[in-house]
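Shown here: the complex without one of its protein chains, the others still in place.
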Amino acid sequence: MLSAALAIASKDLRLLLSRGTGLVQALLLGLLLIFVFSLSQRVGEVMGPQGAAAIFWLASAFCQVLIFNTLFAIEEANGARFGLLLAPVPVQAVWLGKGIAGFTLLLCAQAVFLPAAIVFLGQTVSPLWHVGLATVLLADVGIVALGALLGALSQGQAARESLLSIVLFPLLVPVLLAGIRVGAAAFADDIPEGVESWLGLVAAFDALFLGAGIVLFPFVYGGEE
Amino acid sequence: MLLRLTRVAKFYGNRLVIKDVSFEVSAGTVTLLAGPNGAGKSTLLKLMAGLSRPSAGSVEHGAAPDASGDALGYLGHQTFIYPELTAFENLAFWARLHGLAPERCSEEALLAALERMELKRFAFERAGGFSRGMAQRLNLARVLLLSPSLLLLDEPGTGLDTRSMAILHREIAAARDRGAGIVWISHSVAEDLARADRVLAIADKRVVYSGPAADYVPEAVAC
């Protein structure tokens, strides 16, 4: 199953990174968000670290909705979904493959968003930066697990991006809160409640939705029209 | 026995598409699936492929005679092609996804498969620029690479040029000689009847003929 998942992920990455414009659109949207929010500061004013972290995660969340919509739309164009379903591997391999591809793409996008947030929103990097990065990685796992499950709802192009975000965003609240808090700490070196409980929460989220993805994905991804 | 359907029925929502189909596919035979448009042929083929679950009855897949081949190949009018990848990359992806043995998905093996489909010259061109016939031949190359014991064809000939059509017919015959069981929905039944061993005709949501191709009279259901 892992090799099939890797085959799907590498195929998707090749499609989107080398030739497609899928990631560009998501990147531009995220950058625009960061830029527009930077207008909320007066000239010479610096945004609080928590505000900056919130904008970073908002950009990431929107970006990942676009990423997963694109990843699943690829399979619809010439009916390749049926090909994936006919392969002698568990259908969860598709979920895993899309998840791995989405994770990579989201990290690429965040590698752009993070410096953009620091520059446009006037942030500094504190000694807690490595905790911040670890949280980004950990939070992305959960976000991607859920995104790869719910992204499959767009199968057959019935559910659009707007609907996916309506369903997905509130579900992401726990990870987003954790990301924002620890992110603010990484910018400002100040987190009175400690990072351990937040990291624990994100790990629980990851475990829960990785499990939910494995169990539930076969129901949402099938050969029915 | 490669495939057995027992009293299969399928609803889409509340709409009955097909009912009470019992049918068997054995090795080395070509079965033509005939019937008017909208009779439920494609639905039946999807049920056979396991892409869709029957609302009633059962679909059983038998073991392949030799374990080397993939159990199932499905060739529909959709080409399963990623337009942004080259023909070679497309083929390599499917080979890898199906976990073919290294000697069957080596570069030489893939190029040989393309050669057989007369696509070797275009191996490293974007598949998105292919004509309908070339795209369908690439699709056929994908299916044959898996050397399936059960081959399901859903109007693969639609929109094909004569050369592509000839290749398609050649490969269907070759697959049968190799011992594969083939179920074939053709858009020109009268013409392809000679290439078939058996006919399963459906009309009005049920089976109206199931037997040797020689005894089948197409006019009986052409309404």
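We just call them A and B in the order they show up, numbering each chain from 1.
In the analysis below, a residue touches a chain if its C-beta (ideal position, glycine included) is under 8 Å from a C-beta of that chain, and two chains touch if they have at least 3 such contacts.
One rule holds in what follows: contacts and distances are computed from a predicted model.
The complex appears with one chain absent; UniProt names that chain "Heme exporter protein C" among the candidates "Rhodanese domain-containing protein", "Isoquinoline 1-oxidoreductase subunit alpha", "Heme exporter protein C" or "Phosphoribosylformylglycinamidine synthase subunit PurQ". Contact with the omitted chain, checked across A:L2, A:L28, A:V46 or A:V167, is made by A:V167. Considering the full assembly, A:L146 is the residue among A:L13, A:I55, A:V91 or A:L146 that touches the omitted chain. When the full complex is taken into account, the listed residue touching the unshown chain is A:A212, out of A:L2, A:V46 or A:A212. The missing chain lies against chain A, touching residues 146, 149-150, 153, 156, 158-159, 163, 166-167, 169-171, 173-174, 177-178, 181, 192-193, 197-198, 201, 204-205, 208-209, 212, 216, 219-220, 224-225.
Convention: only the chains that are shown with their structure count from here on.
Each chain gets one centre point, the mean of its Cα atoms, and the points for chain A and chain B are 38 Å apart. Residues 3-4, 7-8, 11, 14-15, 19-20, 74, 77-80, 82-89, 222-224 of chain A are the ones touching chain B in the complex. Remark: chain B residues 46, 49-52, 70-72, 74, 76, 78-85, 89, 93-94, 96-99, 142 touch chain A in the complex.
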